[in-house]
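One protein chain omitted, others in place.
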Amino acid sequence: MPPREGTYGLLAEFRTPGDLVRAARQAHEDGWRRLDCYTPYPLEEAAEAIGFHRNKVPLVTLIGGLLGGAAMFALETWISVIAFPLNIAGRPTYSWPAFLVPAYEWTILWAGLSAGFGMLALNGLPSLYHPLFNAPNFRTGATTDKFFLCLEALDPKFDLVESKAYLEGLEPISVVEVEY
Amino acid sequence: MATSEVNIHDRVDPATGEYRVIAPGESFLSVTEKVTRIVLTPHTPLGWFGFFAVAGAGTTMLMVALTWLFLKGVGIWAISQPVAWGFAIINFVWWIGIGHAGTLISAILLLFKQGWRNSISRFAEAMTIFAVICAAMFPVIHVGRPWLGYWLLPLPLTMDVWPQFRSPLMWDTFAVSTYATISVVFWYIGMVPDLGTLRDRAQSKIAQYFYGILSVGWRGSVRHWMRYETASLLLAGLATPLVLSVHTVISFDFAVAVLPGWHTTIFPPYFVAGAIYSGFAMVLTLAIPLRKFYHLEALVTERHIDNMGKIMLVTGFIVGYGYGMEAFMAWYSADHWEAFTFWNRAFGPMGWSYWLLVTLNLFIPLTTLWVRKWRTNMIFMFAMSIIVNTGMWFERFVIIVTSLTRDYLPSSWGTYRATKWDYMTLFGSLGLFTFLFLLFVRFLPMMPMNEIRLLLPAAKVRAKTGPEVSK
Amino acid sequence: MPQIFDRSSNALARMSLVLTGLIVIALGVMLDQLQRSPWVTRQGQRPDQPVPFSHEHHVQGLGLQCQYCHTTVEKSSYAGIPPTRTCMNCHAQIWTDAQLLEPVRNSWYTGESIVWTKVHDLPDFVYFNHSIHVNKGIGCESCHGRVDEMPLMYEQNTLQMEWCLNCHRNPAKNLRPTSEIYNMVWEEPTPYRPVWCAATADKTGVPTAQDVNCTTRDPNSGEAGGQMAALQSPPGPGQGTEGAAPPIPVPIPSAAPYQKFTSQDELGHFLLVHYKIKSPRLITSCQTCHR
Partner (left out) sequence: MNTAANHAEDAIGNGVKNEKQAAAATDEPMSLAQVRQKLKGVEGKRLSTPQTKTNLRGPRLSTPQTKTNLRGPRLWRSLDELADTPEFRAAVEKEFPTAAQEWIDPVSRRGFLKLMGASMALAGLAGCTKQPEEPIYPYVKAPEDLVLGEPMYFATAHPFPTGAVPLLVKSSEFRPIKVDGNPEHAYNRGGSDPLSQGTLLGMYDPDRSQHVLYRGENRQWEEFVEAFTGKVASTKDGTGIYFLSATITSPTLARQWKAVQTAYPKARLVQYDPAIAGTWAEQGIGFQADLSSADVIVSLDADFISGPAYPGFHKLVRDYATRRKQPEKGMNRLYAIESATTTTGMKAEHRLLLRASEVPAFTAELAKAVGVGGVNPPAWDWTAEQKAYLAALVKDLKANSGKSAVLPGLYQDRSVYELALAINGALGNIGKTVFVSEDTVNPLPSDQLADLKALVADLNAGKVDWLVMLDSNPIYDAPADLDFNSAFNRANIAVHLGSHLDETGQISHWHVNSAHYLESWSDCRAYDGTVSIVQPMIAPLYNGHTAHEVLQSLLNQPMLSPYAAVRETWMPVIQKNEKVPGDQELAWRKVLHDGWIEGTAFDKTAKANVQAAYHGAVPTPTAKDSLEIIFRPDPSVYDGRFSNVGWLQELPKPVISLSWDNGALMAGALITKLGVAEEDVVELSVGNGKAQAPVVAMPGHPQNSVTAYLGYGRAFAGRVGSGQGFNAYQIRYTWAPFYAAGSIRHVPGKWGVAITKSHYQDHRSTALLGQGSGDNSLEGDEALGPRGIVRYATLDEFKANPNFAHEGERYDTPSLDTSLFPNWDYSKASTENAWGMSIDMNSCVGCNACIVSCYAENNIAVVGKQQARIGRTMQWIRIDTYFEGDLAAPRAHLQPMLCQQCENAPCEQVCPVGATVHSPEGLNMMVYNRCVGTRYCSNNCPYKVRRFNFLLYSDYETESLKLMRNPDVTVRSRGVMEKCSYCVQRIQEAKITADKENRPIRDGEVITACQQACPAQAITFGNLNDQTSRVTKLRAMQRSYQVIADINTRPRTTYVAEVSNPNPELEETPVEHDPAKG
């Protein structure tokens, strides 16, 4: 698809997490839905403020774990019972207690991988390029000590001038327009 | 800003009387500064090069030893009949044990919401990974025909023969590989936001690209943060049973065997405890010089050292209980094999190693670590960490070698004398470990800045954020 | 502060992730194929031989029996490569000046061996025994392929362990009457080409090969078919291995009750019983081949 042009959104910077949270909650209550906060550390209040409560990571993890475990146990059983049944130390071919250990390890392995990479995927990462990085003040502190609120242009209520005024009303340090 | 200059009230929180987790007066920026400068500075400190040279020499020694090993065969080591396992397996178990602290700190302490673990978790994890690398090396090189190692994986080869899943060594294969993978994932995921910070603070283009790619474009959206938090919690939840299982599985290598002295049900718990014991010791061995060298006393405070000292005290006692239980069972089971093996450990030809380990692992630490003053004495704790890890190495020596020298059939009793190749491999692996760790310190954020920020007072979302909050 | 990466980088990043995955998979598949490939197994390759000996010509063309050259195939683990003398039996008279046969004559006069290149070369830790396979109704063709159609000898099968196991796990599908082991054109029975077999009582000490008589012609029509393999006939002085067994006459075909088989499966299981083929459990045990 052709690269988008025009405005991505309006980025307001706040001094403290508190200010950000207040502003974000305000915006959310005023009906803004396409908005996001950017903080240098996990700030749960902000997430709740913009109405983001649950996510799918646990589900992905669960599925990954179950598949991993089942796969390994099935493999072991197939190998020892069907593929090449051998008399090992007089033990039965289907020695399930022994098979549990690797199966258990694989459960964790695949759950863990799904959790980690599932999270990245759900977050739409990697995205090395992002419009926000165009904002002059974003990369100078978003990952260090600054707190941002971004109203995105895709929001139906979005109007460059009004939205800007609206943001100004939330007592930010500054508001800048972010181009694609 | 060495600790000595800071007055007592900065170190101890008057309210709780506890040591502070973070020295006062730190801000988001200052914390970030402290951590990022180590990586982003264009001027690598000379000391670093000094250590690096030593570590490099160690690694070279290891390579020499391994080359000779592959040319000649495992016969260059002291292993023989009946002692068919020697240094290689001892080192393996020892390193794996050390590798437990990292995951433990980042996972279990996270679940227990132990805020103080934040500033040490990152390099503890790194330590874990490098320890696991060193450990994983040994099972591969110790086999007679290493080039056939891939037979331990269930691959569709033309032989139509498969691995044998009743063998603890197969369990090892999966336990260790899983542990390594999960640790790396955990470590990397945890590092992504900090890599973002580095990206944003890096001056040189190369650094920006390097960290830019590694940080996969992290931008700190709270939505991301929330998924990130969930993932971390889940990983922690998974890593906890994993970390416990890994050394349990390792202990199966021995517990599942019929050999007196190996065939013991106490092994899993006391191997795990021992692992944590030695793991924390290793964290101390690294943390104490690091904080001094990079002036991180404000972030790694006496509180950390103190707490780790406490944990070592506890695990030390569990280990002690393990030893005691072995002795007790030797008597109580009235089983001649057990009784003889224990007697032989303590008073046989290799008794010296048993008493050495008891001294290093129990007598010295468990008598001194009670004292809070000593627990916060850097020199003392550093020495202690070395002592404990030496002791833990000898624990494995006693379990593996001494048990093997005299087992069921008296005619086959033997003895064991390590060759210089054994020692070269052991110390070489230490070199490799340091080598990797130094690289990590130089090029990656050694502390999780985002997590440390959480600990700062500024991070608290104050109540006066408007009337809405109250509802 | 400007962007570090340009717009395309996102697509690139994702693509490279996918690619990495694909490459790993591809590599695995390739290795898996490689280990079974003729490059490794020499399957189907015709190595240069000092004399371009044509099995096609000698077997199909002249109708030589396999045993004429591979004399010990029924008695020994080793089938036997014919000594130069065997060649000279005929080539002393015919083709005496053929350039192709120079190495043979040379060997005959100098006493130096003809240096052939091994075509069927098992790994050295594998102990394969021809005689027992032949005695139990595995035809030459089952492993060596249509030798009678090979102008130059080549390896029909991989001779890899999985290939061996494939049969040891289910011998029935390759069994044929011992009378047919040297038969290159033997085909498994079908409703259109049935096989009739008769089993005589199993006598201890009498090779199982002699317990079964099979024919591809309807026995009721009279004459029996199929060439007679040496081990079908009662043990002669030549067969040391069966020296213990007392010589007994070959049962007259028509006397025995013939059974009709229209599928390899039926025939295989019939022979499995009467040739007393050991159970897969026994013949897949490691030391059957490795010592």
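We call the chains A, B and C, going by the order they appear; numbering starts again at 1 in every chain.
We adopt the following convention: a residue touches a chain if its C-beta (ideal position, glycine included) is under 8 Å from a C-beta of that chain, and two chains touch if they have at least 3 such contacts.
Please read all numbers here as calculations on a predicted model, not as lab measurements.
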Inset, instruction - Give the labels of the shown chains that the missing chain contacts, considering the complete complex. - result: A, B, C
Inset, instruction - Out of B:M137, B:M170, B:L244 or B:I311, point to the residue that touches the absent chain in the complete complex. - result: B:M170
Legend entry - Contact partner of the left-out chain, one of B:H43, B:K113, B:K373 or B:R417: B:R417
Legend entry - Options C:S54, C:N157, C:T200 or C:S285, residue touching the unrepresented chain: C:S285
Legend entry - Residues in chain C touching the chain absent from view: 31, 34-35, 39-40, 42, 47, 72, 75-78, 80-85, 107-108, 111-118, 121, 123-125, 127, 129, 131-132, 135-136, 160-161, 202-208, 211, 240-242, 244-245, 276, 278, 281-282, 285-288, 290-291
Legend entry - Absent chain, residues of chain A that touch it: 86-92
Legend entry - Missing-partner contacts on chain B, residue numbers: 70-76, 78-82, 84-85, 142-149, 151-152, 157-159, 161-164, 166-170, 173, 253, 256-259, 336, 339-340, 343, 347-349, 404, 406-415, 417-421
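Heads up, the rule we're going with is that only the chains that are shown with their structure count from here on.
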Legend entry - Chain pair, A-B or B-C, that carries the greater number of C-beta contacts: A-B
Legend entry - chain A-chain C separation of Cα centroids, rounded to whole Å: 62
Legend entry - For chain A paired with chain B, centre-to-centre distance based on mean C-alpha positions, whole Å: 30
Inset, instruction - Go ahead and note the Å separation of the Cα centroids belonging to chain B and chain C. - result: 58
Inset, instruction - Mind pulling the residue numbers of chain C that touch at least two other chains? - result: 1, 4-5, 10, 13, 165
Legend entry - Sites on chain A at which at least two other chains make contact: 84, 126-129, 133, 138-140
Legend entry - Contacting residues of chain C [partner chain B, same complex]: 1, 4-5, 10, 13, 32, 35-36, 158, 160-162, 165
Legend entry - chain C-facing residues of chain A, complex: 3, 84, 126-129, 133-134, 136, 138-140
Inset, instruction - Quick one: which bits of chain B touch chain C in the complex? Just the residue numbers, please. - result: 156-161, 199-200, 208-209, 212-213, 216-217
